[in-house]
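A single protein chain has been omitted; all remaining protein chains appear in their positions.
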Amino acid sequence: MRRRRKRRRLTPKGAHPERSERLTMTRSNSDKQMPRVAFFVTCMVDTLYPNVGMAAVELLERHGAEVVFPEDQTCCGQPAFNAGYRDEARRMARHFLNVFGPLVNRGEVDAIVAPSGSCVAMVKHFYQVLFEGPDYEKEQRLVDLVSGVSYELTQYLVDVLGVEDIEAEYHGSLTYHPCCHLLRELKVDSQPRQLLRSIKSGEIVELPAEHECCGFGGLFAIKNAGISTAMGKRKVENLLQSGAKTVAVGDVSCMTHINGLLKKMGHGCRAVHVAELLNGSVRDTPEAQ
Amino acid sequence: MGNGPAGAREQILGRLRESLAKQGRLFRQSIGLDLPDPPMTVFPSPADKSLVESFATKLVELSGSCDVVRAGADVAERLMQRIREWTAQSPSGPIEILSWAPDELHVPRLEQTLAEGDISLFAPEDLHDQSIRARAASIDVGITGIEAAFANTGSIVLSPGAGRSRAAGLLPLNHLVLVPLSRLYPTFEAWLLKLRQEGRLETLLHESGQLAVVTGPSKSADIELTLTLGVHGPKTIHAIVFDDTE
Partner (left out) sequence: MNIDVSAPYQTRVKQALADDNLRTALDRATSRLSETRAQAVAAIDLQRMRDEARAIKEHAIKNLPDLLEELERNLIANGCQVHWAQTADEANEIVTDIARQRDVRRTVKSKSMATEEIHLNRALEDAGIKVVETDLGEYIIQLAGEPPSHITAPVIHKRAEDISELFQRELGMRPTNDPAEMCAAAREQLRSEFLAADMGISGCNFAIAETGTICIITNEGNGRMATSMPPVYVAVMGIEKVVPRVEDAFLLWQAVTRSGTGQDVTVYFSMSSGPRRSGHPDGPEEMHVVLVDSGRSRIMEREYADALLCLRCGACLNSCPVYREIGGHAYGNTAYSGPIGAVVTPLLAEDPTTAKELPFASSLCGVCREVCPVKIDLPRLLLDLRHDLTQLGSSPKYEGAAIRAYSNTVEKPARYNRLSKLARWFSRILPANTEGDLTKLPPPLSAWTRSRVLPRIASRSFRALWRDGRDTRRGSSDNG
């Protein structure tokens, strides 16, 4: 990420011609509808960080999508899958497929979007593993259906909604930690960076050794807490070295781990989910807040 | 039928065959490609350098060294220079070099030229004799030719044979290698392709007993990742590239 000095706003807020045109066009033209997104909130966001969910929905709506929230959704089953419990993971996955599958099947939604790389990776890559074999033909059909239209938030914003510029500000220094599943399973990296770069911000700095895993790893954080903590402390070291007060992340799992350490160690910087930075809910450094 | 516990061979092969027959899909995700066709060149020789330049540059990068001479008499001269440099510290008097048989080195009048400089070539025919072996092991300089050399990596290939001991390029601390231009190839793959096309590959391997590809001096970084040269094999390797194509 390049360093940038503080930039003055170039266009007045809300006056971006393209976007308002598009909204007008889709509303008045009944043949060409706004894309409809089924929001997959993920259990951690639902219970621990509801504001991240709200921010994500707000971003989607602001940039031209109609958002529905299937209220029966629960958990995608990743924790059980990662821990080696596939029967249990299958039960949760089946529920997910039964909630989201029909919506996609009936054409009621065009996409499923989640503010999480690891949960989307679970649906797109690992549901196939869960439902391999002749016993699961029915589920496989649903898996093929949903995995083709599942996206992580920034991926959807950039690749599908075509967002280039985010109307948001941030006063202070900012950096980005690429979460492993987002980076290596979904291969989504340029999209969050592009959006973050477009924030009218104070300073974007590089995170040393940014590609290194923060150490959360699911139940690994508990079962191998010592190693997980050691890895996390390296991430904290690197964050402190970068000089940034805030590190943007795409997954609340990494965020919980990094903030958990930062707070326990008494440091002032924080990890913030990209959705809250991009929608303007977080616009100041932790100290300034 | 091989030696070993009765039936081990059949058991192993049987288990493998049974298991392979049973599994529809062997790998989680197959790459779906056939065996690649040669040449499978990994590291092409640089286009902006001649083969000799590339070879010499690589060898020097690896802490070896290289002379390029025209032919014949120059080779013997340069050899003498090098030997003198390396043995400057030893007591004066006749110097013995562990060597391939002179015929195998393809440098006309080599033995005579060296003799004039009080240097003799010791080319043992049978190193199983303990006293001969001890004598060979005490010599600091070895001379060999090559089977082939490669410009992209600075490597040479040594092929043992009658009059071509493994020891000459292995035991002494210093290794002098004679590299005729006619045996310098851009890459391993180019050489293998040629051997393959000429039907010589299998024979070469079979008749050599042990083909050794050597790239630079012996080294280790085992101790705290610090590079040290001359661990077991030669510490210095000096190539004399000469044009034998006229």
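Labels for the chains are A and B, by order of writing; each one numbers its residues from 1.
Basically, a residue touches a chain if its C-beta (ideal position, glycine included) is under 8 Å from a C-beta of that chain, and two chains touch if they have at least 3 such contacts.
Being a predicted model, the structure only gives us computed values, none of them experimental.
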item: Contacting the left-out chain in the complete assembly, out of B:D103, B:D118 or B:E207; value: B:E207
item: For chain A, the residues touching the chain missing from this view; value: 23, 27, 41, 43, 45-50, 53-54, 57, 61, 66, 69, 71-75, 77, 79-86, 88-89, 91-92, 94-95, 126, 129, 180-181, 184-185, 211-213, 215-232, 234, 256-257, 259-261, 263-264
item: Touch list for chain B against the chain that is not drawn; value: 2-5, 8-9, 11-13, 15-17, 19-20, 23, 26-31, 33-36, 38-40, 42-43, 58, 124-128, 133-134, 137, 152-153, 155, 160-167, 170, 188-189, 192, 201-202, 205-226, 228, 230-234
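Operating definition for what follows: only the chains that are shown with their structure count from here on.
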item: CA centroid of chain A to CA centroid of chain B, Å; value: 56
